[in-house]
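Shown here is a partial selection of chains from the complex, left in place.
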């Protein structure tokens, strides 16, 4: 195998590029849970486009719809014009997602990225309440545009803003403080209820039910319920950012279903388009639909090919409960495998929900080494967490048990290569 | 013809939707300069996806590349991994765009929207200079995320932020003040050079060479040259936001070529993907490439199908000067037609460059009426400007002379219907 020609990337592409440094090859094609580089080498994907490929690469069901739509000259770029593709999608959303769950949401197409969705959600929350401040959580990740970045925790990313980030205050996520579960909200409740705490009454709280970028930190059902009550009792809007954890990643379509709560505002992106095409949605309770026409917009908010694949995914995967059940079952398969690895190696622990898992290293530097070892073995995994101390597992939901086991074996071998000889 | 079923839009879609109100039908397919609604009615497109469809709807050359890529399981979602499609695109950018123009730019993929590109540009300018403030211009439009919105002029859109917009100060665009051309910069130069003006030294100036959303306001070559010198002499970075006016809209690939200037940072989106697929770029001088890996990111920054169509567009349309010449010629065709209409109706004037034109109404309310009359006649045009007083013409660059003339006739008829009987 000759080494790939990467000259033009080094010459022309900005230093800001990242993943290509961890995975130094030139990818060419992909299908299901597999990528292929231009030399023909195959890689099993436990990353799934950072959660944008829940249905796998180039999913054949969606691909068929997409090819048919493009071949038939279906409208591609639609801004917020009414189109047949959008109507079909809205109907599927209603029938496959909202109705079965008793949800009554309005749908906004805010522009095709998660950051667009978060920016729109924050704007709407501020507009609806007349307040400016937002509460976010430690280790949160909500995006890189100025508004989204202000509610994101990572210091290196925040520094990129070049201006002080404002109108947001961090609160401790579930488990962040050392005390018992009930203590987690003491600080938040005290500062909200105390007229002399120095915290201005916020418009909204924005939360991920599982913090993927933040290190696979998992909010318990109890914590989520308490958060929802806490917000509701104080007329603070609850925004669940389901960009990464929605679309079935944790099992149910919405990650918050497990807690039986109904957020005021929900953001969706990544896998909502189904095929990895740019698309995002903001869902909110009808009484919050205070937008004026055009008050928020975006050139690519009507990416109709993504509407087509989004609809195909809803119809194919969410007409029954099979995918959710399969995700749970595969999640347990991973749980067992990771528990075994954690038992075998000192300084390693594991956590997860549905098909998002983290393997946490006491020695943070090992996480990147394990990822590098995995790449060498043909497995794509990435780190997350404040110190990049977590190896994050985000396989496609459509992965087969065989592929899953194979990937877990490669992960185990990588772990052994990095941490071996230091087993418990 | 039965009226289209639009119930689900009214029921589910947020009030924020806009264009679907001006054009009350359900679009289905499209090709070249034409859209078709589900009843089969055809509309000639003088809007071109707000400038995202310079090569027309579902351009057959690009469509072929796209279908082939998708059918062949080309990698769809690539984050910032190195891919064959990205390498091909970078090479075309270098060969077809940078080299012939003597440009030495680094290329950032900031996420697939113009707002992502503007946010990244502002962050980079602040990081590179250590300063926080940005100068923008009256009537500017740069996007709807918090950072981009802060440099946007429109009060209704600004109000949507829900927080005071900061770190930006408006300066008068070319022609904004009543005085002679040379006066336009007096205020800007005085406040920049006066240590007691109250204006903090800015990181950058961000400018559109033609303000599309702002009402087709056109900066003269002389003004652009002076602006570039003014920035350069004070070590203030010059950002040209070429999201709408780039990719040949005004004739040359970059709209600033006409002035012979080299901006420090350039943003591209809309038509850069060629096919109307979400994609954006930030270009900057190599010495500004101060990003750390991953300091700015975005899930859909590697929308590889768009890279494929982007590349096909560069190779097909920018390997020679035919498109630029054709755009100029068609622009003159429009100039003549609009001049005739302006002469025929009181209170109407026209302006434009390349294939962006504005018909300006002294009585602002007439502009929307003309657009409505055009829709009834099968022509899609939209208003722009602070008071929506301008009918903006943005036909695809690939439109035929016949189609162009036909559209101009429909426009003339619409104008006559609204303003007729009041001719000069």
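By letter and in written order, the chains are A and B; residue numbering begins at 1 in each of them.
The rule is short, and it goes like this: a residue touches a chain if its C-beta (ideal position, glycine included) is under 8 Å from a C-beta of that chain, and two chains touch if they have at least 3 such contacts.
The model shown is predicted, which means the values in this text are computed figures rather than measured ones.
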Total copies in the complex, given 2 are shown here: how many? 4
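The working rule: only the chains that are shown with their structure count from here on.
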Note to self: chain A rotates onto chain B (CA fit) by an angle, in degrees and to the nearest 5, of 180
How many angstrom lie between the CA centroids of chain A and chain B, rounded to a whole number? 31
Residue set of chain B touching chain A in the complex reads 4-6, 8-9, 12-21, 23-31, 35, 38, 49-53, 57-58, 63, 66-67, 70-84, 86-87, 90-91, 93-94, 106-109, 111-116, 119-120, 122-123, 125-127, 132, 143-148, 150, 156-157, 159-163, 166-167, 203, 243, 269-270, 275-278, 282, 284, 289-300, 303, 305
